[in-house]
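Structure, as structure tokens:
Just one protein chain is left out here, and the rest sit where they should.
We just call them A and B in the order they show up, numbering each chain from 1.
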Amino acid sequence: MMQQPASLIELNGVTKRFGAVQALRGVDLVIPAGEALGLVGHNGAGKSTLMHILTGAVAPSEGHLSVTGLDLGSRYSIAAAQRLGIRCVFQELSLCPNLTIAENARIMHPSIRGPGWRRRAGRLIRAELDAIFPGHGMSTETLVADLSISRRQMVEIARAFSVSDAAPKLVILDEPTSSLDAATSEQLLAFTRRFVATGGSVILISHILGEILHTCDRIVVMRDGRVVAEDMATAFDRTRLVETMGGARALDDEEPPATRTHARGQTPLMVRARPKAQHGGIELQAHEGEIVGLAGFSGHGQTDLLMEVLEAGAHASARVSAMAGVALVAGDRQVDGVFPLWSIAENITIRSLARLRRSLLLSPASEAEMARDWQQRIGIRTPNLDNPILSLSGGNQQKALFARALGSDARILVMDDPMRGVDIGTKLDVYDLIRSEAASGRTFLWYTTELEELRNCDHVYVFRHGRIVAEIERADLTEQQLIHASFQEAA
Amino acid sequence: MSGRSMSYFRWLSGRPWLWSFLGALAVWLLAIVVSHGQGAGGMLSAALAFSVFTVLVGIGQMFVITLGPGNIDLSLPANIGLSGAVAMTVMGEADDRILLGLAMAVIVGLAVGGFNYLLIRLLRIPPIIATLAASFILVSAGISYGRGLQITPPPAFAQFTVMRIGGIPVLALATLVLTLLCAVLLHRTIYGRSVLATGQNMRAARLAGVKVERVRLLTYLLCGAFGGLCGALLAGFTGGSSLDMGAEYLLSSIAVVVIGGTAVAGGAANLPGIWGASLFLFMVVTLLNTAGFGPGFRDVMTGLIIIAVITIAGGQRRLR
Partner (left out) sequence: MTAASSSVSGGASKTTARRFSASRLLRTLLPAISLALVLLAIANFNPRAISYFGFTLMLNLAIPVALATIAQLMVITVNDLDLSIGAFVGFTGCVTATWLPNQPLLGCAILIGSIAVYAGLGALIHLRRLPSIVVTLGMSFVWLGLAILIRPTPGGTAPVWLHGFVSQRLPWVPFPVVAAIVIAGVVHFGLMRTTYGTTLRGVGGNANAIERAGWSLLRAKMTAYAFAGVFGVLAGLSLVGVSTSADANMANGYTLLSIAGAILGGAEFVGGRVSPIGAVIGALTLQLAAVALNFFHIAALPNLRIPQEWQVGAQGIILILILAARALINRGER
């Protein structure tokens, strides 16, 4: 007789609304014990919200969640989830940098107390580190602040799997390999298989499709707050995954943008940059009117180089030089871009104040005119530009940041993955604008984590571990080429 | 609540600075009641006269606090004491040296501000500690400089600080004009816009091309200058400088910034509120005095009011 695996997690009709935004639209999901489940989807598909609900950090607006058959309803909380054996490694690190590894381990296991607690906590976490990442070489008395990002991630992962009074039943890994190198990622994924074999369950969220296909038993695809596909991992391949995630198809049908009218190198050189970790080899160059793309896995030095180019607009250096003023379009808008207390108009004009003066004072009329002008050109949806910027949707906020940079007198624009999590409509509006600005002589350096966006670029530089490892002309640009190059080492 | 009063309420809550004026008004009326109608006008006049000094340091402190979390100037009292002494010494009881004395006081204030910024920038000392250490040094410098000699202000200067036109102190009118200039500075100059940007998000400001460090320097200079000016005027007003005359102004300067509606986490400044809060605080003290309460009770009430105001306002972003 076939034995049904015990169902560990059951989600029924789970819906979540944040004000006017619908993050989840009725999700049904069953996760048995002993399964590695892959969860994929674009930004904004609802993966993070779903995980927050699973871990008890957020309550669903509608629907039920039961863990090991228990439905706690409104009494479900972070503490309850932990007691039921649900652990999570989020993308934002949850270690205290001022404490040691052992002390951080104890934070998660309050039952470790009394004399010698430090030694016991240290032993606990070391055992887990040894199990998952053999040869890690870390001492549990090290302060977390002294660890590299990748080592911190390793500690976080080990902590999530660590056992003190009860073994974890479900471990959620949200982009766990983003800060790990290839060898360590392999170790983690191998451990995941071993963990699942002993009866635990894992939810693996990753944009690296190869990992998902390789490691998971079952894959769930989300889009726009819904589960749009669910099948055994063996039934999926890259193409089917990408298509189901959505968006790629739409762009595929698009006409490829008009090619540049002249060959490379015929316009003046505007930017030269060599990453810090690189000596010799490929140098990034951008000429007037070009859209230059920066590619490769995220966090491999693209943003750092963009920031150096931004700096070079004011103070040139030997390694990085820019022949004109540089403006930035931030990707992480809360940290790098938005002034939360200000209006939309004030956020747009901040970079152009010198031009908006009449004698010594700023002219409100000129400011309003500039804001209005850009609202029309880029299509910011708002009834009143004096409304607070936070009243705008994420996509429109991003448009305001674009307006800030484009509206300035900078001839060179650096863009730090600005379309992350932005809706497709906004993206298409902005792509058009970028192309027309480039045609009229502005130079763009565009770092993006989405392969499809690189199609807008005339020339692409691929980064790996802080160095440029390949450069690809638009004509030769294919996804395969890019992936291949992303795995290359520097010449 | 009826529809009409709901919208009044909403209009009011959108303007925090109005609360402080209303508060001042309410307390004033209460004080009149307690004093059985005596000296209402005199109270108002005195309020304006005394508020000038709180307003001056309040404006300086407001600019510094608006720069963002962690920015504060604890050297104001020592600054006031030293500048007052310098002003009086330079003026030397001579009417024709008034302007020179004022200028010297402001220059001393600027030097204090510059010194503060130097410590903050070069030695990467948090502003609380930097201005604290500076205040220690200034206190000693003040004692050294003054040698305890009581120099009185030149008669014309003393007269000017207490002169009134139609019951309104001239000093208050002058400070009002200064406040208006500061409002223009804050809202209609690149400098002011930069301060507000830096206070909301220093990193974003830097990335957007704002000269963050230059703005910080100018702001600490400005606060220092206002402290110097306040010291000189206070010395004239009270008939001679004393080194600890600035002591009460540290807490008052922060209190009027908070009660006046400026965001303590930075990025949003409220100039009219500084006036409202200064008047309010003065009125509270007057009310308590009139009602016969001693200094102990006054202090307790002042403290409880500050806490009540900030508790009601709540916190937006975490400062500290």
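Keep in mind that, in the parts below, a contact is a pair of C-beta atoms (placed from the backbone, for glycine too) under 8 Å apart; a residue touches a chain by one contact, two chains touch by 3 or more.
Model, not experiment: these values are computed from the prediction.
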Touching the hidden chain in the complete assembly: which of B:85, B:105 or B:119 does that? B:119
I'm checking contacts with the chain that's been left out. Which of B:85, B:264 or B:283 qualifies? B:264
Out of A:73, A:97 or A:210, the sole contact with the unshown chain comes from A:97
Could you list which residues of chain A touch the chain missing from the display? 57, 78-79, 82, 92-100, 103-104, 106-108, 110, 112-113, 117-118, 139, 141-143, 146
Name, in rising order, the residues on chain B that touch the hidden chain in the full complex. 70, 72, 74, 119, 122-126, 128-129, 132-141, 143-144, 251, 254-255, 258, 264-265, 294-307, 310-311, 314-316, 318-320
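Criterion: only the chains that are shown with their structure count from here on.
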Euclidean distance of C-alpha centroids - chain A vs chain B, Å: 45
Interface with chain B, chain A side, in the complex: residues 310, 327-328, 330, 335-342, 346, 350-351, 353-354, 357, 360-362, 364, 404, 408
Footprint of chain A on chain B - complex, ascending: 184, 188-190, 193, 196-197, 200-201, 203-205, 207-210, 263, 267-268
